[in-house]
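Note that this complex is displayed minus one protein chain, with the remaining chains in position.
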Amino acid sequence: MSFVDYADTIKDGDTAIVFLGHESMFPVKVQHGSKTQTKYGVIRHSSDLIGKRTQILYSTDISLITMMLELKPGSIVCESGTGSGSLSHAIIRTVAPTGHLYTVEFHQQRAEKAKEEFQEHKVEHLVTVKNQDVCKNGFGVSNVADAVFLDIPSPWEAIGHAKSALKIEGGRICSFSPCIEQVQRTCLAMEEHGFTEINTLEILLRVYNVRTISLQIPDLGKAAEDNSSTGFDSSNQSNQGSLYGILQQGTAQFKSGVPLKEMVGHTGYLTFATKSLF
Amino acid sequence: MSFVDYADTIKDGDTAIVFLGHESMFPVKVQHGSKTQTKYGVIRHSSDLIGKRTQILYSTDISLITMMLELKPGSIVCESGTGSGSLSHAIIRTVAPTGHLYTVEFHQQRAEKAKEEFQEHKVEHLVTVKNQDVCKNGFGVSNVADAVFLDIPSPWEAIGHAKSALKIEGGRICSFSPCIEQVQRTCLAMEEHGFTEINTLEILLRVYNVRTISLQIPDLGKAAEDNSSTGFDSSNQSNQGSLYGILQQGTAQFKSGVPLKEMVGHTGYLTFATKSLF
Amino acid sequence: MEESAKLGLRIREGDCAVLKRDEVFKAVLVLRRRKVIFEKQWFYLDNAIGHIYGTTFEVSSGGSLQPKKKMEETTTETKEAGTDNRNIVDDGKSQKLTHDDIKALKDKGIKGQEIVQQLIENSTTFRGKTEFAQDKYIKKKKKKYEAVITIVKPSTRILSTMYYAREPGKINHLRYDTLAQMLTLGNIRAGNKMIVMETCAGLVLGAIMERMGGYGSVIQMYPGGGPVRAATSCFGFPESFFNTLYEFPLSKVNSLVSGTFSSETLPSEPEYNVPVEEESNGSLDEKQTLIQETEEESSTEAVMESNETEEQETMDLAAEDTEYKESKEKGNKENIREKQRKQQERRRKLVETAALLEEKNADGLIVASRFHPTPLLLSLLEFVAPSRPFVVYCQYKEPLLECYTKLREKGGVINLKLSETWLRNYQVLPDRSHPKLMMSGGGGYILSGITVTVEKVQSDASSLEAQKNEEPASKKRKLQELNC
Partner (left out) sequence: MEESAKLGLRIREGDCAVLKRDEVFKAVLVLRRRKVIFEKQWFYLDNAIGHIYGTTFEVSSGGSLQPKKKMEETTTETKEAGTDNRNIVDDGKSQKLTHDDIKALKDKGIKGQEIVQQLIENSTTFRGKTEFAQDKYIKKKKKKYEAVITIVKPSTRILSTMYYAREPGKINHLRYDTLAQMLTLGNIRAGNKMIVMETCAGLVLGAIMERMGGYGSVIQMYPGGGPVRAATSCFGFPESFFNTLYEFPLSKVNSLVSGTFSSETLPSEPEYNVPVEEESNGSLDEKQTLIQETEEESSTEAVMESNETEEQETMDLAAEDTEYKESKEKGNKENIREKQRKQQERRRKLVETAALLEEKNADGLIVASRFHPTPLLLSLLEFVAPSRPFVVYCQYKEPLLECYTKLREKGGVINLKLSETWLRNYQVLPDRSHPKLMMSGGGGYILSGITVTVEKVQSDASSLEAQKNEEPASKKRKLQELNC
């Protein structure tokens, strides 16, 4: 099964994701005779998860990149570096069946690993991998791309190459950098090369755990004889149309969306820009 | 009445805050014979609000600055620039009755305005205002301060002066800058001057409106004869221990903490550091 | 390059195009001899027709558009800058030109660029300002007096940004980055069979259709009389995209689930009192109304200098009520035979759509509506194949907490995740980089998950098991710690 289609059943040689518990999932290459039946039922191949396997939190950025670069079926995209291929897979899925990805990776080992994976996932017809330095040699294509994505240490050195890879009538570019100094240089380079709509963004994901929380109702004692006008006690609270579903034995229970104690505080800055015709 | 005490009743010449509606409040200088009675009742002098009158959103930063500089009654503090005096007032309130604030303002008009206000608010014994350039002339005091606060365009030029204003045995410093480039230079200068625990923070306030929201229950029609196992309709929902207090006529009503559509996205970076004995 | 693709690059009469000035967008229908008002400027689009999308135009006198030549960055004279603001006393009298003076200049047809130059020359404080302050002043004035607009081709990026800025109420305050998350979490791509339930003016539908590129199929569930596609029609999709778009009334969902659905009962039901023409799929009839409101706007303020905060004009498009009325009137004029033919066609497609849903093999479900999400999810997930993603957007967090709980109770879903995103924009300028001073307070909340097969025999036991097991040991410990 290709990474760009759904299938109804798991086939020999497929990569499937097995979920066990709340946050635990892993890919399994399905072998004849093995089972991926869990107590929750059969988990079938869901290819969108595989693309994320190396950088699961990156998907928040990938989402924004895909939309802001206006990727869709048929788009021609240039990317550097290929890295773990997590964005490459996302791009390929989006531009299939008629688009193409040109991805340039500086590190030889990684380039070869990516090539192998694209073959294994049956998407090699949608992608061209090159092992070269994008800052020196560019993408190896001219005036074909609708969009360019850069995730390299010195993106400002590749802006010229990015511009010439983009179509004559224009297109979109995105550069991902963890450090603000890289962003500063990249924005300058983009401006020098005549890019417009230069816009730097950052996106963070805040995940909430849905929990049932019980808070104790404090014991404020008895008001004795006189029940004053301000008296608030737990016994009459339940009659007042409280927010809470269950109120029992001095405890208020409610559902809460509780933020995780720790979250990813930074992945990188995303700088988008447009190449205009003029 | 002084800005550093509470009083039970409004006196002639006091500055009082009048609240009208949800987000509207303003200070009023009380004149004999005038009234500050509103339909909600009398609002008495609450001096913590007056300090915020010029930069109400700044109070989130002030809170963090006060705690991270370890300000308390008796602290000696140096500040530049005085600006609108909103932080000065907050510092004075915190270090009173035994501490002191030395505040240096470069702009002559502002320095005089601040001096007048301190007199008017009867806190002039707790503060010394100087009209000079802190980067050239420093704070005019040596080895007396427990804490130094900088809110000037080139804080890195004042780090040396800040160091010599701090007590020999050490103290805390904070620099507030809107731009990251200022922070970069300031951190370098702090390191060069031997400050430790250099730490840059940013704090943002997210305010929630508490609202009663009604969401319509969609009309999914009748399941006719057969009520299937998956059937979910609005009629039996109310029996299921729903989260919602009120559920009437196809509408679910609930309280929600709704974030404001727009919020302050940036005031400045806060860089804290410690001057150690060695 | 294909000829058709090349054609799409040029601005044509009848296109839905988007006007852009700085970060302000406005969708308009490209028509000849129609006055358009945008950002206090009025002009005609006639001259734009035939130019390539992305072209920047200048508004010249008489409201005609002229393509702007490549940025000859107007260096407004050698700047003489002050060193700091120590000597600047702002008395509100620093500008010697009055509002009337400026209006006179504009009336004479003086270009914006020249007006800015005159403002600088007549400012008593300009020379004393720092270089940074001078830059800022020039930028501000340029923005005010230079009448430059760019015409861009609509896309999900542009339309979702535009709607969020101009008409957030129409799209349930769905912020563009949240929409981006939904498209990725929903794994929207060519070849999918998607179910969509949205009340976002058709923006979410359009985003899904763009991402599917005409391959696969989309079934739009709709409340009330018919699907709303005002924003969908702005995307400028080729007609072929609409051949694989289906719609199905929400009010028939329960009967379809229970197996009692019948299309025969359809025409007599009350919700079909509205004329069928309403469901025009982005045809020109519907677009015709896009710009009707513009001419009612006062054009005089376009040249006024004022200190008021700028008000956004009401957007031209998505005037659903008006569309509705207009098409109704038209419907009355049309002959009865045509109406019957359309009703038959409609019924045929409804049966076809019901069959598509009954296959229960959709590749995903996207919900983004003003309705409570729980009943929608519990019903519509019936039509989704196992191991497929679903994504629900809600402006409020609380209904998604309930939805999460109910889905857990029902079972058949895993990987449930409730989240929101924070979006920060940056100003990146030499020595003056920082996050933008204002940011969006919230972009709404998303609940996403994946469907799984629950085998009937053990369904109850296993879903309980799943609930227990999905709270790992470490979580439980934490919870105890919290409540101790």
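The first chain written gets the first letter, and so on, giving A, B and C; residue counts start at 1 in each chain.
What we mean here is this: a contact is a pair of C-beta atoms (placed from the backbone, for glycine too) under 8 Å apart; a residue touches a chain by one contact, two chains touch by 3 or more.
What you see is a predicted model, and the numbers here were worked out from it, not measured in a lab.
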Touching residue (missing chain; options A:98, A:164, A:196 or A:256): A:256
Interface with the unshown chain - residue positions in subunit B: 4-6, 8, 19, 21-25, 39-48, 59-60, 62-64, 66-68, 70, 72-74, 90, 93-94, 96-98, 169-170, 180, 183-184, 187-188, 194, 198-211, 213-214, 255-257, 261, 269, 271, 274, 276-278
Residues belonging to subunit A that touch the chain removed from view: 106-109, 153, 178-181, 206-207, 213, 215-228, 230-234, 237, 242-244, 252, 254-269
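Please note the rule applied: only the chains that are shown with their structure count from here on.
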Approximate Å spacing (C-alpha centroids) for the pair subunit A, subunit C: 21
Whole-Å separation of chain centres (CA-atom averages), subunit B against subunit C: 36
Subunit A: positions in contact with at least two other chains: 180, 255
Residues of subunit C touching at least two other chains: 397, 401-402, 405, 424-425, 433, 435
